[in-house]
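Data block below; observations after.
As you look at this complex, bear in mind that one protein chain is not there, while each of the others sits in place.
Going in written order, the chains are labelled A, B and C, and every chain counts its residues from 1.
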Amino acid sequence: MSTTATEDPTGVWLIGARGSVATTAVAGCAAMTAGLHPPTGMVTETPAFAGAGLPALSSLVFGGHDTMECPLPKRAEHLAAQGVLPHGLPAAVRAELVAADAEIRTGGPLPGDTRTDEELISAFTSEISDFLRRRGLARAVVVNVASTEPAPPSAAAGPAAPPPFEPPPPGRLLPASSLYATAALRAGCPYVNFTPSTGLHHPALAALAARSGLPHAGRDGKTGQTLLRSVLGPMFAQRALDVRAWSGTNLLGGGDGAALADPDAAAAKNAGKERVLADTLGAVPQGEVHIDDVPALGDWKTAWDHIAFDGFLGTRMTLQTTWQGCDSALAAPLVLDLVRLLSRAHAHGLTGPRPELAFYFKDPDPGASAALADQYAALTAFAARLQGRGE
Amino acid sequence: MSTTATEDPTGVWLIGARGSVATTAVAGCAAMTAGLHPPTGMVTETPAFAGAGLPALSSLVFGGHDTMECPLPKRAEHLAAQGVLPHGLPAAVRAELVAADAEIRTGGPLPGDTRTDEELISAFTSEISDFLRRRGLARAVVVNVASTEPAPPSAAAGPAAPPPFEPPPPGRLLPASSLYATAALRAGCPYVNFTPSTGLHHPALAALAARSGLPHAGRDGKTGQTLLRSVLGPMFAQRALDVRAWSGTNLLGGGDGAALADPDAAAAKNAGKERVLADTLGAVPQGEVHIDDVPALGDWKTAWDHIAFDGFLGTRMTLQTTWQGCDSALAAPLVLDLVRLLSRAHAHGLTGPRPELAFYFKDPDPGASAALADQYAALTAFAARLQGRGE
Amino acid sequence: MSTTATEDPTGVWLIGARGSVATTAVAGCAAMTAGLHPPTGMVTETPAFAGAGLPALSSLVFGGHDTMECPLPKRAEHLAAQGVLPHGLPAAVRAELVAADAEIRTGGPLPGDTRTDEELISAFTSEISDFLRRRGLARAVVVNVASTEPAPPSAAAGPAAPPPFEPPPPGRLLPASSLYATAALRAGCPYVNFTPSTGLHHPALAALAARSGLPHAGRDGKTGQTLLRSVLGPMFAQRALDVRAWSGTNLLGGGDGAALADPDAAAAKNAGKERVLADTLGAVPQGEVHIDDVPALGDWKTAWDHIAFDGFLGTRMTLQTTWQGCDSALAAPLVLDLVRLLSRAHAHGLTGPRPELAFYFKDPDPGASAALADQYAALTAFAARLQGRGE
Partner (left out) sequence: MSTTATEDPTGVWLIGARGSVATTAVAGCAAMTAGLHPPTGMVTETPAFAGAGLPALSSLVFGGHDTMECPLPKRAEHLAAQGVLPHGLPAAVRAELVAADAEIRTGGPLPGDTRTDEELISAFTSEISDFLRRRGLARAVVVNVASTEPAPPSAAAGPAAPPPFEPPPPGRLLPASSLYATAALRAGCPYVNFTPSTGLHHPALAALAARSGLPHAGRDGKTGQTLLRSVLGPMFAQRALDVRAWSGTNLLGGGDGAALADPDAAAAKNAGKERVLADTLGAVPQGEVHIDDVPALGDWKTAWDHIAFDGFLGTRMTLQTTWQGCDSALAAPLVLDLVRLLSRAHAHGLTGPRPELAFYFKDPDPGASAALADQYAALTAFAARLQGRGE
């Protein structure tokens, strides 16, 4: 398939390049290219995207930033031991893992790091630009797949608009995700925020994003509970059923479990989950969302939702869903999809936020429907639009 | 809302007029008209249908056939005791229940009944025509909400086409649902088959349906498990996830539980459930569907679905859903919706099967998508089309 | 059954006498006495208790304290409207509800109440003693079924023992539940704490309890999730399966939902739930317990538990349970059971904490097993012991 896919090498610069999602994306891309696995979970490998001129999977070149030291081949072995990657896969794609690992640079700020925001951004920008030049890439897409950061104080303080300052003041003011996002734009790279962290959503970056002429998309990949909510919410609305309460509990271990056990980090994520309900139901139902860190579950996530709704004449009914999935395996193909789509959009000259990619996000760019069916229609329409000549 | 709704009286002729669904529809229509309950579950009371010229709920006049004797007010009391209708409602709408009960005629064939098909059809046709004349109705919609019949032998024998004979031969050859459907058409009434029974889907009725010039819709109302499947199936397909097995168990008591414990009756219902998966997933996954008669549950249905799917690199994941609802409360508003829509379609001069109403059915008329979002789009487009002048 | 039950009138003094549990207990006792309902859920009506000389249900006389004003007959109507009591029951047992309501006194401290602990205790003691005298009761059992209080600071501060002071100092130092417990003992009444509130577990009450010569039991009735845990925990332990994580979410509305949404109140309850696991599994597994206030659910509680365990060779497996019950209907028969058992124990001359009643509690008195089967064996042995002559 993808007969018209371009074979020009395309860069993928992963923020959090040694994490589970990144490792799974690199190993999985190699496995599909080698014909070891079918492209299950890759939306861009379905017929609707065949003529969109997306970069071939075999053309993707990986690198990135991380603050961890563990080499990718070792990380992949660790994931295989947990059942996240198929046994034997790390060995089968060892060469590709080693190659990607050689392109990973130390991120920041590290503990005790005294560099200013500007110094960090400059360092990151240079490293991304070096990657493009050294590997002879026409373009690279920068994707944030790092652990979720605590929500910034300004966001926690509520809707009051923080002061629209720019350029960033001296010293260290921006969260790390925004430092990387700035570097991506300075290096001329399309940017994807696959996490709920701030990234480009910082007011200090608004002007830079606007004048960059680069396409970008975000935020927070929609891989489980919110994916379900984006199809179940519209169902209740279309059937005129009255959802009274929608409660949810997420159990997960791994790095994400620990990060989201921090209430501040969870707050950002839960805001996205709630928004889907408000947008599709027309009102926010009762109910809370819990994210529990359960190390014993590793990368396997269980999400239970309980929906109490009223039907005809006020009859009380319920729906419960239990989703059991491997977070990295759900996220990695979406990351590859987004890289391909945003790379092609860039080649096509498209700029700014791309609500056409709302299909992939909990908290999509403004202008998108919250219903998955609408998002899918917008996505396939976008693929059709990309079929024209690029550049 | 529905400011442009027509107040001309419109007939609703229910086959199975003393069953749970019919009783709930009659009582509920009266309750909404009296302002006792909001129109929860009524899709045609949402803004998208406001200008479609549908008959007002207060304009509906009920009657029907049944082989049971229990008067509607008593039946309603029984349902209230089970928690299917709100306590106090049977008393509050007693007048309307008595009025509808006065328009119920004895159906057939009863045990030991020696009438031929033709004699039965004639009797039913006369009774429907009398209802129209006596109540001064411009039109009535006939709706089959009777207990599911065993699938006819011809259907069980497989896809081999039965001989296209017509008119119906002497003696008794047609299932009861087809006798009523024939009577509906002869009396000039639009027809809805809300059950998996044969109804108009009998080859002997094809020519009559075609030349009747009447709109009709079916079959088998989509109220729970299949409703969920029609949104979850597309979700898996759009995300390129590989559904390996989709298993389901339905527990229900009430008349429907007993009827569907008959494997032949269940076969028709399950065929509809499986079709949704085949159509939305592109292949039939492994897995069975069970319908268990559990009298202790009464009219409350629990449907458990277990979906085993493969994600990226073959990672095995699952989704489970548990739907707990009251069957009659789920079905009744859809019956009222369909009456209003088909009545308006008739006034508009539309004829033949209406795949635009696939939103309501497990096994819709040919030409419809199996995805709920597509079906909802088709339904609202249909509502927009009905806004033009009728007649 | 209970042919040997004593017909001497026995008092039941309910703290929180107008709450859901108390109202259900009063109405239910009357309904069983009148033969309107079988004694489902009443353990003391099973054959194992037939010869234990327990007071007959028809001999129970109800009264109590509450700070709410709503009369019991009205409260019962409200519960029937929510489906907690059967429709028609409030009318059928109206006389008994009115009689109990006449014996309810205003509790305290009310907002703005300036009475000292001692003044409150004296008032409560007088009201209980008056009840005994006025109704000619040989004895009354005082049962705390009031809303859960926040945990006292001393408990929150950890295991450090608070100073063993006695008598209670002037002013207001004791939580309300301990004021009532003190009054019970002063009035010579056996005492049951069916809630996680402090009650008799306050260090200031230890000496009084010891010298009172009265039997007492507590605390926190075991009605759902913890009941399940007390049979599932032993199962895993007996099978030598390694429970890694046990996570739980409780959704409930009603007064208890609101009270337990207070983290301090929930802390006391969750401590009991966790203790069951620690005691039966031999270690505290990973996992959290959430109690969410979901007003839309009213008195109906849904508890979801997710248990991740390792089997042979470390194979990872899971068990999930979903318990959907009506909290008051689960609690009320246990309250009646406890009254009968503690009344008989008192007649028998038994004193002090009764770990034989651990079957009923999340957090039983010291010396009891945490496994339900052991607790049931202890309970029936206790019943056998009560068969001898009393007093």
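Operating definition for what follows: a residue touches a chain if its C-beta (ideal position, glycine included) is under 8 Å from a C-beta of that chain, and two chains touch if they have at least 3 such contacts.
Quick caveat: nothing in here was measured; it's all calculated off a predicted structure.
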{"item": "Contact with the hidden chain (one of C:33, C:126 or C:318)", "value": "C:318"}
{"item": "From C:55, C:73 or C:234, residue that would touch the chain that is not displayed", "value": "C:234"}
{"item": "Residue among C:84, C:142, C:174 or C:345 that touches the chain left out of view", "value": "C:84"}
{"item": "Hidden partner interface residues of subunit C, rising order", "value": "24, 27-28, 31, 37, 39-43, 45-46, 84-86, 89, 227-228, 231-232, 234-235, 238-242, 310-315, 317-326, 329-330, 332-333, 359, 371-374, 376"}
{"item": "Missing-partner contacts on subunit A, residue numbers", "value": "80-81, 83, 87, 322"}
{"item": "Positions on subunit B where the hidden chain makes contact", "value": "244-245, 247, 249, 251, 285-288, 290, 292, 294-297, 302, 304, 306, 308, 318, 320, 322"}
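Here is the rule we go by: only the chains that are shown with their structure count from here on.
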{"item": "Between subunit C and subunit B, distance of the C-alpha-averaged centres to the nearest whole Å", "value": "49"}
{"item": "Residues of subunit A engaged with two or more neighbouring chains", "value": "318, 320, 322"}
